[in-house]
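Here the complex is missing a single protein chain, while all its other protein chains stay put.
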Amino acid sequence: MTNPTTSEIVARCQELYEDLNFTTAREWKAAEAGRKVIGYLPVYIPREIIHAAGMLPLGIMGGGDNLEVIHGDAYYQSYICRIPRSTVELGVTGRLDFVDGMLFPSICDVIRNLSGMWKMLFPEVYSKYFDVPQTYQDEIGGTFYMGEMNEFRADLEKISGRKITDEALRNSIEVYNENRQLVNELYTLRAQKPWLAPASEAYLVVRAGLVLPVEEHSVLLRQYIDAAQSESRPIKDNSRVVVTGMFCEQPPLNLIKSLELSGCFVVDDDFMLVSRWLIGDVPLEGDPIYNLSQAFLHHSMSTAAKYEPNEEEKGQFLVRAVKETGAEGVIFASTSFCDPALLDRPMLQNVLKAAGIPFIAFKYAENSGQMQPIREQAGTFVDSIKLWSAA
Amino acid sequence: MTLAAGIDVGTGAVKAAIFRVEDGREEWLAKSIMRIRQRDPMQLAREAFDQTLEEAGIKESDLDYIATTGEGESIPFHTGHFYSMTSHARGARFLDPECRAIMDCGALHGRAIITNDPGKVTNYKMTSQCASGSGQFLENIARYLGIAQDEIGKLSVSADNPENVSSICAVLAETDVINMVSRGITSPNILKGIHLSMASRLARLLKSIGVKNELVMMTGGLAQDEGLVEAMREELAKMRGVTAEVTSHTDSIFAGAIGAALWGAFRHDKLAASGMHLKAS
Amino acid sequence: MKTFVGIDLGSTTTKAVLMDENEEILGRGITNSRSNYDTACRVAQQEAMVDARFNLFRREFDGDENTAEAEAFLGDLERSFRLEQFLEQLGDLEETCISQVKGERFEKIEDGVKQALAEVFKRLRGEAPPMFAPESDRKSDFFRDIAGSRYLSISEEVAREAELPYDMLLNVYDKSIIAVENRPPKGTLSENFKRALDRISKGEASDFSGRVDRALGIELEETYLVGTGYGRVTLPFSKEHIRSEILCHGLGAHMMYPHTRTVLDIGGQDTKGIQVDASGIVENFQMNDRCAAGCGRYLGYIADEMNMGLHELGPLAMKSAKPARINSTCTVFAGAELRDRLALGEKREDILAGLHRAIILRAMSILSRSGGVEDQFTFTGGVAKNEAAVRELKKLVFENYGEVQINIDPDSIYTGALGGAEFARRAASGRMEGIDA
Partner (left out) sequence: MRKPLLKASPADVEKDASMIKQKQMMTAHYDRLTNAKENGDKVASTFVPGNLNELLMCFDLVNNLPEVNAIQSGLRKQSGAYIMEAERAGHSEDVCTYVKSDIGMMMKGNIGPNGKKLPDPDVLLLSYTGCFTFLKWFELLREQYKCPTIFLQTPYVADGKVTPNMIQYMVKQLKENVIPVLEEVSGVKFDIDRLREYLGKSAKAEDDLVYILQSGKHVRSPIDAYFGGIYYIGPIFGAFRGTDDAIDYYRFLRDEVDDRMLKGLGPVTPDGPMGEEKYRLVVEGPPNYTSFRQFWKMFYEEGATVVASSYTKVGGTYDYGFRHDPDRPLETLAEYCLGVYTNRSLPSRIDMLSDYINEYQADGLLINSIKSCNSFSAGQLLIMREVEKRTGKPAAFIETDLVDPRYFSAANVKNRLESYFQMVEQKRSGAGAAA
């Protein structure tokens, strides 16, 4: 079998991305009696538990710019971000009618309240507000988190009618470890040779992992990485930037393309953090729930949705990302009305200022149509990097 | 010697300029402006460019760099593209080397920019995706009041009791203006009121990017409007902690084109120095 | 006879409905709200009176064997009456224009401009009778619109011939039209009727004119008046004569379609989604904020951008099978997007269809916030006259709320005023009951 080209893989991923009916997930479910699908919202959920229950974790990142929101506005005022309203739209228009459960991770007040709304709107579907600790001591936050995970595990056992064994969990952890390694490999490739794996492509490839079974996605990742490395593409006179603030409501694809068009190489980002949340492999030996909790407490990504207990550490993750990827600046792109991202931003900017890293900031919505102002702002940023850099 | 052209494709007008740069001396050879008025901007860009070539008495192939700015990214014959704020800042610095802050007021957007000494943009902000308080907005109102565009400024500065205009929709403003007319408010007072309301928005934009005592140069089409320039002065004077002066220039509308041409020349020389040649095609 | 008046002072148009004691509509009147509000109310009310007179004439002629002849006569009378009105306002406009020609800007060309104006108005007057001839197709009923578009083209010609700057003539017009609109109509109604009657009967008294005289003799007593609408706070009425426009729209829609439960009104400056119960009482509503995106003005603005009449937008958009996806929400930015897309070679009808879809999508969002769409659904307001908007609305409503019945009345623009008139009738009868008790 010949390896598919990047454009073939990307085309497939784009199809998955545009499919607001989640056809592949529907087909997966229909393929075998008794299969269940559990939907989850950003930012992070231990998908391993769902996988171990023999179910398909389905990432729901809003409706994007292809969904015309008709009913969603009946649920949300104009000053609330888009993702909950497009998610509700997906729900009330029946696009999620095959989903057997929904998880609302603790990320902000909007998603939190959405969990209650879901209970009102779809009383017959299992839904859970998935609380996570914001304190990171083993005895305190750890115990609480293990409690939450075990509760969830028990819920899934009830739904599926069979036990989730530690063995199954370990197996799932292994599968996801591999998937995370591949995602990280793709990110590393993009950071090193961004022209080979443009951000808009990498985005689609990683995003496919939200709707595909993880094993299938890992194959896809491998294929894309191999194809990207073997194709030759022209090097552009672009500047390297890290984009941040997009951890929940996803930017429209055109926004990512516009950034590239205006002269940016995106070398790191916080899109769909669930795919990269845990840093490094989760150990396979011992109590799997304990291991997942340890990874969450001590080896996980930073975002605005997390409390940073250590003042000195605030924002350092961003400085490290810049250093590690050789970026020349940071773009803060936040969803309009996203309190976590927007409240965090001034603090992060202060950290960057102190580190002498240039940055700019703008807002978007998942359905932003007009890209010209974004091109202009990103373009001006790149202009000033380019005109004044030593080269 | 470097010859460079700048073409600024805006939403209201296309502007073009040609420069000769030699030993740091910048000589402006030609300029041209064409209002778009529902015509194809790309074609107008060509026409405006050809006009400048003719005026400068040179051929396209004599040019070392053709720079576009504004919405000119897709012009086929450019050497490179600079984004509006980059070029406006540079153009303003050419028109008045003293200025450090730039307020560009075009047909749809307002852009506040700060530069450091070498002309590098250090901070900026654009107005949002609502056209309230834009050039188009003023144009609509003037049209309704039956006032020609070049009359606006003069009338506005003659106001004796400006009407208080809160920020209103650029499209629905008409109704509010009708309201004012029917309450017997004079055109100068209406215009001044609108200028003040626009200016206060723009002044806030300037302050938010950290303008304190820099000389602010107005660029773009509305810089021609002395009423708005005056209103900017008044609004900035009202702001605590800001002592910035405001200036404009008769060629302010060309700032983008000028800046693009000069950056083009700069980039050409820089690349040439490193042995690369990007001859205009 | 007793009459009840409802006036809906809209942002774009002011509408009046005259109702009799039996809840029958006697007359409807509409005018531009552009002028001052007082005048707008007075003009709309007066127009409703005129319409009522014609209805009374019609009642007078009812049961006549020569229906065709009578219809023709009434048609003539109406056109002739409109012509009289038009000429009167034209005279006013001319006077005002001439008086504007003064000052520095006209220093050297004062006489020339005045002569040119005289010529323009001569031609305008000459064109008038055919404009009001049978079968002629008037673009609008508003003086500003009819006079305006003709003035523009005639004065361009005249200016060219006289070698005067066209801008000057334009400027004089722009200044004068506001003043003219702000003046309440001068002539008394019956005089205009008399003159119109004279014009068609050429002075000869006929059986028809006798009946008209008789109908003119019926006195229309204004028993109670209720005002509503966008400008209701500035209405020149006291508080008990004012009702919220939401309630008036709800009630008005209920009167036209007693089974209606959801009402969408898209006016010039606001869009309202209203839910009413079985007796026309408002249960919930939602309105847009002060932004033109999603209201009638959006289309007006686009029409201006495209140099088209409002009436032409819908039919052109209907030609499209593939509406474009409009990215900008803001009206002004949508205008810019329109230009961009035209420049890129996209089809006018596709862009226009996309713009219609955009405005209806906004309306859908307001509807959904007001509680969705329930059977029956009534669409009112100026935009209901636009077929492309109606097409998109139907499509979206059916897709999202199933097969509900959609009501659109050609006179739906009067919904608010109708509700107002009914409130007036109820208030008056309540008052009378009070007196009886």
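For reference, chains read A, B and C in written order, and residue numbers begin at 1 within each chain.
One rule holds in what follows: contacts are C-beta pairs under 8 Å (C-beta built on N, C-alpha and C of every residue); 3 or more make two chains touch, one makes a residue touch a chain.
No experiment lies behind these values; they were computed from the predicted model shown.
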Contact list for the unshown chain, restricted to visible chains: A, B, C
Contact residue for the chain not shown (choose from A:C13, A:I38, A:A74 or A:A197): A:A74
Sole residue of C:N284, C:Q376 or C:S429 that reaches the chain not shown, by the stated touch rule: C:N284
Of A:Q134, A:Q192 or A:Q229, the one touching the omitted chain in the full complex: A:Q134
Residue among C:V158, C:A215 or C:L247 that touches the chain left out of view: C:L247
Touch list for subunit B against the chain that is not drawn: 204, 207-208
Missing-partner contacts on subunit A, residue numbers: 74-77, 79-80, 84, 106, 108-110, 112-117, 119-121, 128-129, 131, 133-135, 137, 139-141, 143-144, 147-148, 151, 304-305, 307-309, 311, 314, 334, 336-340, 342-347, 349-350, 363
In subunit C, positions touching the absent partner: 233, 243-244, 246-247, 277, 279, 281-286, 289, 369, 371
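We adopt the following convention: only the chains that are shown with their structure count from here on.
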Graph class of chain-chain contacts, one of line, ring, star, complete, other: complete
Chain whose Cα mean lies nearest the overall Cα mean: B
Greatest separation from subunit C - chain, by CA centre: A
Approximate Å spacing (C-alpha centroids) for the pair subunit A, subunit B: 40
Chain centre separation in whole Å, for subunit C relative to subunit A (CA means): 53
Subunit A, residues touching no fewer than two other chains: 370
Of all residues in subunit B, the ones touching two or more other chains: 129
Residues of subunit B that touch subunit A when the two form their complex: 71, 73, 81-86, 109, 118, 120-122, 124, 126, 129, 263, 266-267, 274
Subunit A residues within the subunit B interface of the complex: 261-262, 370, 372-373, 375-377, 379-380, 382-384, 387-388, 391
Of all residues in subunit A, those that touch subunit C in their complex: 68-74, 78, 93, 369-371
